[in-house]
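Below: one structure in structure tokens.
Excluded from the complex is one protein chain; the other protein chains are retained at their positions.
Going in written order, the chains are labelled A and B, and every chain counts its residues from 1.
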Amino acid sequence: MTKRTEISVTVNGVAKSTEVDSRMLLVHFLRDEQGLTGTHIGCDTSQCGACTVLLNGEAVKSCTVLAVQADGGEITTVEGLGDMQNLHPIQQGFWEKHGLQCGFCTSGVMMASVGLLQQNPDPTEAEIREALEGVICRCTGYQFIVSAVQHAAKLLAESGSNAVDQGTVQVGEGS
Amino acid sequence: MAGLVGARIKRKEDPRLITGNGNFTDDIKLPGMLHAAFLRSPYAHARIKRIDVSEALKLPGVKAVFTGADIAKKMKAVPAMWFVTGADLKPKPRSPLAVDKVLYAGEAVAVAVAEDRYTARDALDLIVVEYEELPAVVGQEAAMQEGAPLVHEDVPNNLALVWKAGEIPDEVFEQAEVVVRQRLYNQRVIPNPMETRAAVAQYNPGSGEMTIWCTTQNPHIHRMVYSEVLGIPESKLRIIAPDVGGGFGAKIATYTEEAVVGCVARELKQPVKWAEERSEHFKATTHARDEVIEIELAGTRDGIMTALRVKNTANLGAYLSTFGAGCPTIDFGLMVTGAYTIPRAAVVTYGVYTNTTPTDAYRGAGKPEATFQIERAVDLFAREIGMDPVEVRRKNMVQKEAFPFSNPMGCVYDSGDYHLTLDKALEMIDYQALRQEQEELRKQGRYIGIGVSTYVELCGFGPSKVAGAIGFQGGVWENSTVRVHPSGKVNVYTGTSPHGQGTETAFSQVVAEKLGIPMEDVEIIHGDTQSISMGWGTYGSRTTAVGGAAVAIATDRVIEKAKKIAAHELEVAEEDLEFSEGIFQVAGVPGQARTFQEMAKSANFAWNLPEGMEPSLEAQSFFDPSNFVYPFGAHICVVEVDGSTGQVELKRYVAVDDVGRVINPMLAEGQVHGGVAQGVGQALWEGAVYGENGQLLSGTFMDYTMPKARFFPTIETAFTETPSPVNPLGAKGIGETGTTAAPPAVANAVMDALRPFGIKDLDMPLTPEKVWKAMRNGGSGE
Partner (left out) sequence: MQIEYTYTFDIPREHVWKYIQDEQVLKKSLPGCQSFQEVKEGVYHAEMGLSVGPVKGLFTGEVQQVDQQEPAFYRLLVRGKGKPGEIDAVADMKLEEEGQGTKLICTSQVQVTGVLASVGQRVMGGVAKLVLGQFFKAVDKEMKQLMLPS
């Protein structure tokens, strides 16, 4: 059997200590071990970005990070972004502007967009398109994704808050 | 509630999807669930001499390993489902896993089942397969040559089918004023929905019932086929399509792997999951297009097209996939004359087996290829006679007075105003000004191109008797049940199986508007063969036109019954009741009324129903349309080719589509954007590339260019609405318009830009390398 390693991570605000296979990818840790299936897997070469999550506030592709590398880190997944009672502006943007169709890439695209808005709260259309380089959506042709991100930027500006700090929903035991 | 149909309404699907609460197949976790992984052939063509699984079985956590020979004893081969008539078809059912021979790289030869997905994957590395490599054949034209390796030994020249429609004697072309001839290659593309395939199977050894959750666009077709393959009666086999992450045709086919997952779950008496990896998907899930299309178009010097003769040599891959035979024949051949009144047409299609992944439907399935060849032909013809391509289109398009219009293949276009969409698109893009600008920029050494494409599509499958006549192994009617609960809340069941289209929203709009209730009171149920008796799924832009029609009719039947109850309770004649905004009102007598919700309760309680009426408020419709629907439109784009790099930049894209009555413009626009992105993707970037020995070289997202956000300008959309007379909603189909219109629009634009270089045609994808080479050697991009 493969080697197992103890890790401590905070997932969506909930601290967890657990043993994982040393070779386990973060995305499988989140999906299979933590039951957070909102994060999806769309490829195996780190191109599609469906698995994007925030690790210590930064957007990362969780298929390219080992669970053990996240040890000591804070992870935010789509489940931690906001719930129906308290939608994150990016979620509102995607809903309002029809930024999703099948919804499979959406979690990753939203997380990547949160990463963008954190660094650039008022991006131009070109900047948004550029920032979406790391994600692939096959349904929307990206146009309404761009509108969704613009809408979210507007909402964030109105509320005067930061894109990452908006993620507050705790998921899982201990929340 | 009034005003719902035609309104931009936010989707009902979204709350679960944006909060991570969707339920895709790979999200499903059952107690005791095992994980399967498939070992795939590294060769395109080889004999399997020996498989040794002993080492794999020793790996801790591995439950079982089955070879092709093991599985062949437990289930049957998987058949194709479209036996195109009159085509001398030689279908080859697929054994679930290869037994003696592998016929393409990526074909599954064994399955390992283990306690977790990592161990299942490890087990594959321990299976030893000894192959004897055989010569492989990749291209369809090479495969038809004498002496080419045979994919199936009993299929001479690898010819799986020959389909002919219409005939035009050579004299017609010999005597024509103008003839343009061109060989066009509609390259092989890979649909690549973002969710790969997956399946979870659970078997109850006591009852003999099996449930398979899988990524399908048509769960009832899967039930029908897998029932036969697994030997489980349809009454005990339940197929569930949970949230499905896109399909684009790639999730129509009844593949072998999902059935094998069912088979091994039954063998091991434990639930089994399989989730395809992307690099597996590239090889194991159907590809599409791959048609060499040779055209001869005859016409007059003053721009009238008179005859079209087409030869299509289509690559079907190693096996006949579920709908594989229909795409390059019926879907393609019946629509070769496009939106034009070309009086004579003839098509011959050769369907060829090769050592490649099987091809099947991809967004449009045959119609994009048909549109591509006619729209490229029109541009070549216009260039030949020195006429503006728009003018040629205007002269030849079907006039609006001519509908219903019969094309030479016998298709009856239901309704249309083709000139209206073209004029609107020209106006949006400001065609005349653009042509002037193009001239000026050419003088400065900048290469702007303007490309126009019109289209008409055969959609909304369709009348079932036609399905029978063309050898489709099923019906294409649609089913809906509208079930009203005592509270007045409504469940609507549909046999269509959406996977991103927003059907829950669109159908709710239709039902809520008719019933005069809030949309929140309507839930659309789809994708479960146990709750929906029968249905034929989502493809061919049939969901709204056929499935939506069934929903509308069933809803009307509910209203009819509720009205009878209201009339009974109010002691008036039915004719005296008006139904509006959810209230049955006695005409002219304020206060004499019943709400829909009250009638729901009355019907369900059944305390006081009209004599002879059965309780409950529920109605069903089985809608079989009288004809297909024919959406149409005009797309125009502007490109600029960089003279020093060959890079094509898409500068503007205007899409004017007429899809009949639009239920939700926001969803409609989204469909156009997505379709256009895929269509532009085929024109400029996408292409499956095989090496000579049958290895797929474009097997990852690193090598296969998926369109990215930064590749596109804002796509400008507009709709005209010419209702279809074929269904009560007046709706046509919208899903496939973009992939149909965009490739020729973009290719025409690039060829227009390259005119100063004397370049008439280049094969898609129009990559910088190809364009750059062509600019340098004045013609070919090879």
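Quick notes on this structure:
Here, a residue touches a chain if its C-beta (ideal position, glycine included) is under 8 Å from a C-beta of that chain, and two chains touch if they have at least 3 such contacts.
Quantities reported herein were computed from a predicted structural model and do not represent experimental measurements.
Considering the complete complex, the chain that is not shown touches B. From the set B:Glu384, B:Glu437, B:Asp703 or B:Glu721, the residue in touch with the chain omitted from the display is B:Asp703, counting the whole complex. The residue touching the chain not shown here, chosen from B:Thr119, B:Thr256 or B:Ser279, is B:Ser279. Looking at B:Asp52, B:Asp125, B:Glu427 or B:Glu769, the residue that reaches the missing chain in the full complex is B:Asp125. Listed here are the subunit B residues that touch the chain not shown: 42-43, 105, 125, 279, 282-283, 691-693, 695-700, 702-703.
One rule holds in what follows: only the chains that are shown with their structure count from here on.
A separation of 30 Å divides the Cα centre of subunit A from that of subunit B. The touching residues of subunit B, counted against subunit A in their complex, run 10-11, 13-24, 26-27, 29, 60-61, 116-118, 192-196, 243-246, 248, 275, 277-279, 499-502, 666-667, 669-670, 672-678, 700-702, 706-710, 712, 714-715, 738. Those residues of subunit A lying in contact with subunit B across their complex are 1-2, 21, 23-24, 28, 31-32, 35-45, 47-48, 50, 77-79, 81-84, 87, 91, 94-96, 98, 100-107, 110, 125-126, 128-130, 132-133, 135-146.
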